[in-house]
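All protein chains of the complex are present and in place, except for one that has been dropped.
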Amino acid sequence: QEAVCIFGTGDLGRSLGQRLLQSGYRLVYGSRRPHICGPIPPGAQVMSHEIAARSASLVFVCVHREHYDFLETLAPHLKGKVLVDVSNNLKKNMYPEANAEFLQRLIPGAHVVKAFNTLSAWALQNGPSDANRQVYLCGNSPEAKQAVAEIATKLGFNVQDRGSLSAARELEDFPLQLFPEWRLPMRLTIGLTAFFFFYLLARDVIFAYVDQGKDNSFRIMVSLANKVFPIVSLILLSLCYLPGVIAAFLQLYRGTKYKRFPDWLDRWMLCRKQLGLIALALASLHVLYTLIIPIRYYVRFRLAANTISQIKENKTFVFDTTMGWRTDSYYSMGILGFGLYLLLGIASLPSVSNALSWREFSFIQSKLGYLTLFFCTFHTYLYGWDKFLFISYYKWYTPPGYMLCLVVPSVVLLLKLLLLLPCVDKSLTRIRQGWE
Amino acid sequence: QEAVCIFGTGDLGRSLGQRLLQSGYRLVYGSRRPHICGPIPPGAQVMSHEIAARSASLVFVCVHREHYDFLETLAPHLKGKVLVDVSNNLKKNMYPEANAEFLQRLIPGAHVVKAFNTLSAWALQNGPSDANRQVYLCGNSPEAKQAVAEIATKLGFNVQDRGSLSAARELEDFPLQLFPEWRLPMRLTIGLTAFFFFYLLARDVIFAYVDQGKDNSFRIMVSLANKVFPIVSLILLSLCYLPGVIAAFLQLYRGTKYKRFPDWLDRWMLCRKQLGLIALALASLHVLYTLIIPIRYYVRFRLAANTISQIKENKTFVFDTTMGWRTDSYYSMGILGFGLYLLLGIASLPSVSNALSWREFSFIQSKLGYLTLFFCTFHTYLYGWDKFLFISYYKWYTPPGYMLCLVVPSVVLLLKLLLLLPCVDKSLTRIRQGWE
Partner (left out) sequence: QEAVCIFGTGDLGRSLGQRLLQSGYRLVYGSRRPHICGPIPPGAQVMSHEIAARSASLVFVCVHREHYDFLETLAPHLKGKVLVDVSNNLKKNMYPEANAEFLQRLIPGAHVVKAFNTLSAWALQNGPSDANRQVYLCGNSPEAKQAVAEIATKLGFNVQDRGSLSAARELEDFPLQLFPEWRLPMRLTIGLTAFFFFYLLARDVIFAYVDQGKDNSFRIMVSLANKVFPIVSLILLSLCYLPGVIAAFLQLYRGTKYKRFPDWLDRWMLCRKQLGLIALALASLHVLYTLIIPIRYYVRFRLAANTISQIKENKTFVFDTTMGWRTDSYYSMGILGFGLYLLLGIASLPSVSNALSWREFSFIQSKLGYLTLFFCTFHTYLYGWDKFLFISYYKWYTPPGYMLCLVVPSVVLLLKLLLLLPCVDKSLTRIRQGWE
């Protein structure tokens, strides 16, 4: 079997080498100091760059871009060989040209392929569990790409060809990305959270201070948090399902599915998963905040004070069955809603969603998703009950938070109901089947 | 590199094309209206069906079955080519013959292969995360199947050959399945839940109404739910472990492991995972229902009423250490049981169970599983305590629910204990090692 060569005995060189050896390749390292370099995987040989380059037709350059100049002197030995550039940068746009293009310019006679840079040394070392990782590659020579793709496949990776070397910049930006698809949903969440926080701060704390001179500020930590989080969660949840409804009406209106959606709708649709998961995280916080209510000092104080005042004033309260039904029902709705919420979350774990057929996945995410939305909305309605009738709840003429947050979910549920009417449903199905 | 051809520029055609291009294939589309068709992935060409067919030896037919007739006129150009049928139907048994067989009959000169129909356009577009998806294929020509299998492998899928074209119907039914393995456990769950719901409704609500004219109906939402769910959960959990015990006794009785189990036992064994997960879901609901107990209006009312009556009657209760031990113990058992329950659930996530060796998996599922069952059963015994001694708990001569639900788990644990006796264990191990 022919050998492959790795330049550089650093972290990546070592890890990559180990995997290559495990998959049965013969391996030579090229190093500045062949005799005093660090520990290399057993089975490999270390030589000077020149000799190493000669003994293989494919060379992984596992050296930082800053040190590429030494390659220039090796150019004659690298002619016609495949050079794999694996390098990354610390920041975007650090250099005017992509590292791989720089390398190609340095050694025009070699076939440079950009690949493997999205993997980490760590991931390479821990083979098995990362087996379904993707390797992206690009380069100008199809044969060179083919050779690299073969190695990657043998190491257990899936290969994705990204075209010519001009795509190298894009590939080099991949490892620098930090949750690009989460950015929009995250911003929305922060915006909504900030809005509701100040809105409720004004109503619950500042109002009490201005109106009655009472210091309610300690409510910020739990009571306020336990309003802001569920409110934002419910809104985000409904925003997961709004675009689907809008899309349906758009298709109905256009009478065809073959026209593209407007850009904003497309982008919105693509971040529904993220919206949903953030909503789940906030709902989880709501649940935890709710469950610690009874151990709060404030709550215990109030309950004791109530009991004492009942005794002192010698009143006897009777049990209010409606109240019993109402509170138990809204807890129950909340719990069932949260259970389904969790189920949606579990079903969106990559390994679970991969095990589901498309129909099963959309049964959970779409059907059970609407059910979740329904339970959560109903929970909030039952919690609100008849409070909207009493003027005292409209402090400074503002409606309470839960009322505001019910608007979008109610609209979404109503529109969905419309779409479920047999006649509408039928024509929608026809359109989605491709009829025009 | 040779080109592949796709007929139809719809959702699936587009997504499949994109993946093919990414993996380095050359691609031509065949379309009814080559010039005005929707957006196609950059790098592909669109032509009329005829010209497109000529330039490739493999054609993906990404068109609904209803429109296949246009292919008949193309028959001469499709002779000897591989036709990949990717189509699905809306319902089972919509047509007398499978789509792929229909296609083969339409163009007898082509080699029809059924494949890719279990993937969705969406899954194809979102490559990486679905990399470990399965592609099933069937067809009459081994070479044609080989060609399709190669493409599928290059796209990063695992291929499973299902034999000749007569298996096409089966493959077409795959995407229409909705959780087939969950059906039996689900039915069992619904049956048990309904039974215990009405049983406990009679005991807890109707009895009170008939006997004392008291309206306890509000208890349905939380108190009743919080009995039905854990009871059914415990029974389902024990039903996970019962078949293993039965199997062991059967093997002991038969003295060999080489005889097949009766069918019902086999089917039961195959749905233990589902049984277990449903049991976990119900247990989670039990925990949530339990944790909201202290914020219930009814509970607060009762506690305040208790305190008030203590004062009014000027009684002083002393702290009952046994009661303290007992209640704390049963909570503790419940919590530990639930923790292990969660662990079993986590270990059955596909990505986690894949990372475990067989011995590790069965350590968690079998050893820790029995421990879970033990904790949960013990929790319920401690909860019941000496209530079974008092006649007042047997309303209408029926035992309370938790007593009923203890039967199966107790039997399972007892039988398992028997199997752990050294002499029994030894002969069982011998049998399972293949001795006869």
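As written, the chain order gives the labels A and B, with residue 1 at the start of each chain.
Rule of thumb we're sticking to: contacts are C-beta pairs under 8 Å (C-beta built on N, C-alpha and C of every residue); 3 or more make two chains touch, one makes a residue touch a chain.
Since we're looking at a predicted model, the values are computed, not measured.
Asks: Going by the contact rule already stated, which one of B:Ser141, B:Gln177 or B:Thr327 would touch the omitted chain in the full complex?
Replies: B:Thr327
Asks: From the list B:Leu265, B:Ile293, B:Leu371 or B:Met403, which touches the chain that is not on show?
Replies: B:Ile293
Asks: Given that one chain is not shown, which residue among A:Ser120, A:Thr193, A:Ser362 or A:Thr398 touches it?
Replies: Answering carefully, the residue with contact to the hidden chain is A:Ser120.
Asks: Looking at B:Gln125, B:Thr307, B:Thr398 or B:Ser427, which residue reaches the missing chain?
Replies: Hidden-chain contact among the options goes to B:Thr307.
Asks: Considering the entire assembly, which residues of chain B contact the chain that has been omitted?
Replies: 128-129, 132, 134, 142, 145, 149, 158-163, 258-260, 287, 290-291, 293-294, 303, 306-307, 310-311, 317, 319-321, 323-325, 327-329, 331-332, 335-336, 338-339, 342-343, 349-355, 357-360, 363, 433-434
Asks: Identify the residues of chain A touching the omitted chain, counting contacts across the whole complex.
Replies: 1, 10, 22-24, 38-39, 64, 90, 118-120, 122-123, 127-133, 156, 174-179, 215, 217-219, 221-222, 225, 281, 284-285, 288-289, 291-292, 294-298, 300-301, 304, 307-308, 311-312, 349-352, 354-355
Keep this in mind: only the chains that are shown with their structure count from here on.
Asks: Degrees of rotation, nearest 5, to put the Cα trace of chain A on chain B?
Replies: So the copies are related by a turn of 120 degrees.
Asks: Nearest whole angstrom, what separates the Cα centre of chain A from the Cα centre of chain B?
Replies: 24
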